[in-house]
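Questions regarding the structure given below will be posed in turn.
One protein chain omitted, others in place.
Here is chain A:
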């Protein structure tokens, strides 16, 4: 019976059409993000944080909750938290406090986590971002999500579950986290994924989090509910620990459809915690605590309040205004710069900012080598990026020197080669980035034929070789003109300058008509 019900669920979800529900149901999504602060040592102990260290090597006596040890706050973590808060337009609090949140679990040896519940590091932020998934959205649109609070807290250890016991590794215990709590301001999974993408770019710019989701450095929890327009919010479910940007979109989209299917057949949504199975692409309920957890929050007695200096003052462990001055260009500013200074389209600006490696190449070459910015952006996005996707490679692994890419665009810009050849060049360099583009072009004879006389000769040859098409053309079937163009591209092995060919071909044909 249970199994049948489950299959029925899935069946409904798969068959319910996307369009039918859109008008009837409104979905509400709120995110909570745990971002690991990039630091050498832990939040309250001087043990290291290196990923993939030996089991229980990054553990100090404090991390193992040895009696008599005390927490000492890491200054770097406060800085990172404040920088992030400022970049997310939060109000940084001059005084914040630490609290104990109790729960009983073997990878949390103290029996409580030190977090900030009563007065967190920062409140009331706002993140503005562009939602644009090529293939889903035609054009980018701007979305805003408010931030309720940012707090510093410890991560817990890791348990490997055997049949009848758990193996506990405390390397993660005490790793510094920033929890960023967003208000439920989002409407669907794509918006949530776009928010996370923007957050990743910001945190990476600030150097406050590596955002390596595969290492667990950034974890996303999503609260999802649906309701009818004008009704109050529905019962929400929470999807825990989503581990990639695409999974954020996938899990939330699935969960919205699942809730709609449940309500449409007269069921009810229970307030529960679910997890996303990225292989079978479904959310499933997690084995739940049978009653609401009582965390027994209490002030952390071993840590006095955290004071931050705001304005011209040295009171407190660091000065917020000094940090503010050190914030680098943020993605929104970059997008505006790309649009205003280089006349790029919003789509190009969004893609370049999301693909930081492409942006680096762009920034490094355009001004220095006096490249046509629009052309460079076009080549990087439409040719280079799509080629990499097609070859199933990852941008981060590409070893082509930026000079090579710039030179390719330069050749194109000078009309020494055409677009087709540029694509061949990129492909060539992708497999073996050894020769410079100019060398490849020279050794292969790939220079574009731009000489008018040469082009005229090719046109004449092609016409002579294709009397049938010529006849059709002369009999008024003008559409075969394009067939000639195709033949010319083939004849010249893609080297003919196709910006000149049509007018030359027209002239040649005109003469023949007479």
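Everything below uses one rule, namely that a contact is a pair of C-beta atoms (placed from the backbone, for glycine too) under 8 Å apart; a residue touches a chain by one contact, two chains touch by 3 or more; residues count from 1.
Please note the rule applied: contacts and distances are computed from a predicted model.
The chain not displayed here is annotated in its UniProt record as "Glutamyl-tRNA(Gln) amidotransferase subunit C, mitochondrial", chosen from "Glutamyl-tRNA(Gln) amidotransferase subunit C, mitochondrial", "Trafficking protein particle complex subunit 11", "Pre-mRNA-splicing factor SLT11" or "Stunted". Interface note: of A:229, A:266, A:301 or A:467, the residue touching the hidden chain in the full complex is A:301. Take chain A: the residues that touch the chain left off the picture are 39-41, 45-48, 54-64, 66, 72-78, 97, 104-107, 159-170, 289-291, 294, 296, 299, 301, 303-307, 315-318.
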